[in-house]
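Here's the structure, in structure tokens; my notes come after.
Shown here: the complex without one of its protein chains, the others still in place.
On to subunit A.
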Amino acid sequence: MEQYRIDVNKGIEFGLYSIGDHLPNPHTGAMISAEQRIKELIEASKLADEAGLDVFAVGESHQTHFTTQAHTVILGAIAQATRNIKIASSATVLSTSDPVRVYEDFATLDLISGGRAEIVAGRGSRVGAYSLLGYDVRDYEELFEEKMELLVKLNNEEKVTWEGQFRASLNNASILPQPQNGHMPLWRAVGGPPASAIKAGYAGVPMMLTTLGGPATSFKTSVDAYRMAAEQSGYDPATLPVATTSLFYTAENTQDALREYYPHLDTGMQALRGGGYPKQQFAQSVDYRDALMVGSPQQIIEKMLYQHELYGHQRFMAQIDFGGVPFDKIAKNIELIATEIMPAIKKHTAKK
């Protein structure tokens, strides 16, 4: 785990992430500017850093309702604004980018931040980026697999010789600058069914798995499949970190958490997916067996420990700003994570 900058003795890592939602606050109807939204993201990263959280990540989204199209630029500002917290993408849509440019960006981030940068490469669940950036969504699978292979190679080798279908060949090329230690943690973003988890396992690449809701046990299949595939490819699964991600909202008590969060979840889903979130399903989500991270700090702790038993993962990433959650509530969430949730889960998951 050391090569991924993870110290298991300290217990599970707790990180925050945003995909840059830019939606009205459904409680008030207030819509902030893109400028304010981006600045508040940077502010949130400072709060998370000061509170001692482990990771802050920003994802790339190219559609309306988002502000983080240029996620690496925002990460650059975050790298400068923070001191200790790890900085990652959540995710970088690798399929519509050039892996060489991605690597240059993150290596630069690693240097600005003093060795805190990580790449999380994904395919993008929202396909708008493909037409916008000039790629054919029919190449969805192949674009990603080829570019991911190259990105892994760039991270592992000093001089790279490579050829493929979607990018010019590299002949003994050096990619500059190099990150602080020559390598950065590089994760594969995995969502939905185990097919993509298996591919992460075959490549021996750390996996970041979305568990956006529903029974936590249904994601165990992907975790198991990932480790089994890694083993088949000759990797030791015990050396490969697994991270999970979920929508997250906590408040002093369950009732406040549910009341405050439901409108964000419902209108956010409506805007992004064209269908709201059924109240019945939301009511079930406070159960410790459901993966959606909503509830009082105590409930969140219970969910996280239950999931840790299931998955044995090394990192949890909370999406804390879905559907126009205002900055004061984001700050409140960070406070509760730092003061109540994180100490409890670290205590229980630290290697003794």
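Just so we're on the same page, a residue touches a chain if its C-beta (ideal position, glycine included) is under 8 Å from a C-beta of that chain, and two chains touch if they have at least 3 such contacts; residues count from 1.
Following the convention adopted for this analysis, contacts and distances are computed from a predicted model.
S.K.: Looking only at the UniProt record of the hidden chain, which name from "Methylated-DNA--[protein]-cysteine S-methyltransferase", "Heme exporter protein B", "NAD(P)H-dependent oxidoreductase" or "Sigma-70 family RNA polymerase sigma factor" is the right one?
M.R.: "NAD(P)H-dependent oxidoreductase"
S.K.: Identify the residue among A:Gly52, A:Gly128, A:Gly164 or A:Pro343 that touches the chain left out of the display.
M.R.: Here the residue in touch with the unshown chain is A:Gly128.
S.K.: Among A:Leu170, A:Ala216 or A:Leu258, which residue is in contact with the omitted chain in the full complex?
M.R.: Selected residue, touching the omitted chain: A:Leu258.
S.K.: Using the touch rule from the top, list residues of subunit A that touch the missing partner.
M.R.: So the residues of subunit A touching the missing chain come out as 126-128, 137, 255, 258-259, 261-262, 273-275, 278-280, 282-283.
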